[in-house]
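The other protein chains are all here in position, but one chain of the complex has been omitted.
Labels run A and B following the written order; every chain starts at residue 1.
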Amino acid sequence: MAGALTLPVPTTGARRRPVPGNRHWLLLRAGGVLFVLWAAATITFFALRLVPGDPAEAILGGPGSQAGPEALAQVRREYGLDQPLVVQYLTYLGRLVTGDLGQSYSLHKPVLTAIGEQFGATLTLALVSLALAWALACALAAWSVRGGRVAWAIGSGLELVAAAVPHFWLATVLILFFSLTLGILPPVSVPGPLGIVLPALTMAIPLAGFLGQVMRESLLTAMESPFVTTARARGESEVRIFWRHTLRHAAIPAVGLSGWAFGSLISGAVVVESVFARQGLGRSLLSAVQLRDVTLVTGIVLVVALAYAVMTLVTDLADRLIDPRTRAVAE
Amino acid sequence: MPSRRFSRPRAAVVVTAAVALLLAACSPGGGATTTEPSGEPVTGGTLTYASGDAEPSCLDPHVGGNYPQALIATQYLESLVSLDEDGEVVPWLATEWDASDDGLEWEFTLRDDVTFTDGTPFDAEAVAANIAHVQDPATASSTGYLALAKIKDVVAVDDHLVRFEMSAPDSALLESLSQVWVAMESPKALERSQEENCAAPVGTGPFVVDTWERQDSVTLVRNDDYNSPPADVAEATEGSDLPYLDSIVWRFIPDSASRYAALQSGEVQVIDNAQPDTIKSAESDDAIEELDAPRPGAANRIELNSGKAPFDDERVREAFIRSVNVDDGIQSLFFGTAERSYSPLSSVEPLGLSLPDLFTVDTDAASALLDEAGWDERDADGYRAKDGERLTLDFPVSTNQSIPAEQSLFEQIQADAKTAGFEVKLQPLDLSSWYGVLAENEYDLVSAPYTKVGPDVLRILYHSDSITPAPSGYFANLAQVDDADLDELLTQASAASDAGERASLYEEAQRIILEGYYILPLYDQQNHFLRSSSVQGLRAMPTVSTPTFAGAWLVP
Partner (left out) sequence: MRFRPTVAETIAGVLLLLLVVAALWPSLLAPGDPLAVSHADAFQPPSLAHLFGTDESGRDIYTRVVHGASESLLIGVLATAIGIGLAVVLGFVAGLGPRWLDFGTTRVVEVLFAFPGLLLALLFIVVTGPGVLSSTIAVGLATAPGYARIIRSQVRRTASAEFIEAARVLGRGRLWITARHILPNVTAALFVLATLGLGQAIIWVSSLSYLGLGAVPPAAEWGAMLAAGRTYIANFWWMTFFPGLAIVASAAAATVIGRGIQKRNRSAA
């Protein structure tokens, strides 16, 4: 077992202990999700309301606009900012229970509508980036495993560098190269599939580096494991062995990381959406935090938390499908 | 200066001979706000504009009222009056006006052939509804609200004659009315909910708001019935069917490098907030032209908080100003795209007073002043101290408002000040935190832009009334100048009906501000646009320097 211990494997520990009844487990899990949503909303609400900075100022237009006392008082009244904080919180929570995320004061529209307009763009970007990152990581792994020592060294070198470049820098380098030097891709987001290439690539490259590093660790152990030797003895081709056995084994920890990766993509989206002027929740989030738009920030946090919960479920499922050990148990 | 810079004519009432020489040396021949059009106008086409400013939360500039709103609203809203290239007030939606002798009543005659794009006629009732909308606290107007503060009542005398009744004479009224923050909107549209009106305000301008994809773009389409350009434009373009463009896609690209790349690759045709190094490199690029339109109102300046120690001592203020070398920094960081200012007012303000002698660097004098003021100890790190307390200056910087070059300039000032013994603590802050720090009076140095047409901006920025009254949140007098003589001058100037008297009052006021070392002027509020050379006829409004596409066309 010692070898496997070195893998950072964030798989669910739950199924390794005596498993509670399925229904019980599901209830617990649903309760957990609700708790997470409540706690996330509460933390965000108080964190944002306790920081310095008057939301009423921000509501009245920000830079270059000067608000008079009457206007400020009016705004505070209108948005309930003159109420005690606890009252504001309870009011907010009460609305939340009925599915009302409230009104965004920085956008002058309901939070749900505001999020609805932006959610699709971010989800698309995150999913495309995730897929692209996987493709890049697998391709590099496949090439460097079969290409001998030099390829291995180059492969791991590339991964190191890829994992260590910040999004905002990479984005600009990609723009300079693909848009200005080659002139084949638009430097800012445009409608259609062409517009998503550079933003997705920007997010995928560092992630691929990270996934690749995690996979590489397990590739090593997998290649020396008995089932690969058996497969070889059976006369399976090296290519087939790699794709069917080694990679599958090596991918387990990385798949487990995909839930985490999804979360990190949302963080990346904050920067990438700004650089490429793309619609999306990341950009909304940044401006909402800067304007202390409590309802909008909380709304976005709730949506992201929910998306994350769904994503974790999906990765757990993927994990079961890929890992032959768990599948054997399931069967 | 390269002749490709198209700055507003500096019809400045130049006060000292030195300034006259300096200005003459820097801006030969003035220039025009319009980019010299080449060839015949072409009708049709879609132009894409990329703005680096924050996306407005509301497209109606009555609500709030900041510069990003002014930029876009200039394309679909129009005001009662405008300014021409020489800074003279010219007719726009109002054809003539007249003030009573005591300055308490103003009458405006309105055009009778203009309709809003929703079909509502433009008339006296519409003007009354607009003033009421700006003054209604529910609108939450700030800039427009302050501009119209002295209008007590609006009376529709007949369909096309409207009378403003003032609570006090206001010499700045016409300048205030020329601003897009108080532009005219359809009264019928104003009756909608704020959410609806913010999404698609209705005006009389050359374009109409069509759709708004949040965080992406606003699409503006041609107003086919457009007939109301300001008088100076109408004269210059007589016989043309304005506007030439079919539509404008107004994009928001906050990242300066991406914005410039989008222009270079042809994805967009005009960008604002161009960074100094890109303006410089665009000079050698035939496909890209520059439009420089310094904003009116106050120059960009660092305010010295005279409301608390150590800057409550004028000697310390002077010592600080004498010890920092700003000129070289501006030269190297802005690549010659920004001129040093020595005035509280923008160089486009005819009444600006420049006193360069006050700002020459003299570290010996600074040192002597600090010794005299009691800051004669030096601590272990080489900073000056008094009674064991270090000479520390807090400098909150709004990263939303100061461009990178300006932030670098502040760093250089920090280094200079360190040599003199000041410890400047630069604090990069997001907008809300920045407001918070100002409200708490936790700053010694600060730089904040203020755009307003006319010298009345001085009253807003330096009258002691503008020093924070506790609950009001923002206050504009960030230098916390509290000088009874100055207050008196500014009050008189704002009521003065005689142009000569007004000019001399404002000159005296500026002298007090400059000689009191309350501010360190840097340069005009930078407002550089880059356009593809396929865009012709682009012009900056002589009012608040926003670009207007009414007479612009695309060369195919």
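FYI, a contact is a pair of C-beta atoms (placed from the backbone, for glycine too) under 8 Å apart; a residue touches a chain by one contact, two chains touch by 3 or more.
None of these values were measured; they are calculated from a predicted model.
In the complete complex, the hidden chain is touched by one of A:161, A:184 or A:239, namely A:161. For the options A:30, A:43 or A:87, the residue in contact with the chain missing from this view is A:43. The chain not shown here is touched by just one of B:202, B:405 or B:438, and that residue is B:405. Although one chain is not drawn, its touching partners on chain A can still be listed: residues 1-13, 16-17, 28, 32, 35-37, 39-40, 43-44, 47-48, 50-51, 53, 153, 157, 160-161, 163-169, 172-173, 176, 180, 210, 213, 217, 260, 263-264, 266-267, 270-271, 285-286, 289, 297, 301, 304-305, 308-309. Chain B residues in contact with the hidden partner, per the touch definition given at the top, are 256-257, 260-261, 275, 277-278, 281, 325, 328-329, 331-333, 399-400, 404-405, 407-408, 410-412, 414-416, 425-430, 432-433.
Just so it is clear, only the chains that are shown with their structure count from here on.
Our note on geometry: chain A versus chain B, Cα centroid distance of 40 Å, whole angstroms.
Chain contact summary for the complex, chain B toward chain A: residues 50, 54-55, 57-58, 63-67, 69, 137-138, 140-143, 145-146, 194-195, 198, 213-216, 251-255, 257-259, 261-262, 264-265, 267-268, 398, 400-401, 430-437, 439-440, 449-451, 460, 469, 471-474, 476. Chain A makes touch with chain B in their complex at residues 51-75, 78, 106-109, 114, 117-118, 171-172, 175-176, 179-180, 183, 186-190, 273-280, 283-284, 287, 289-292.
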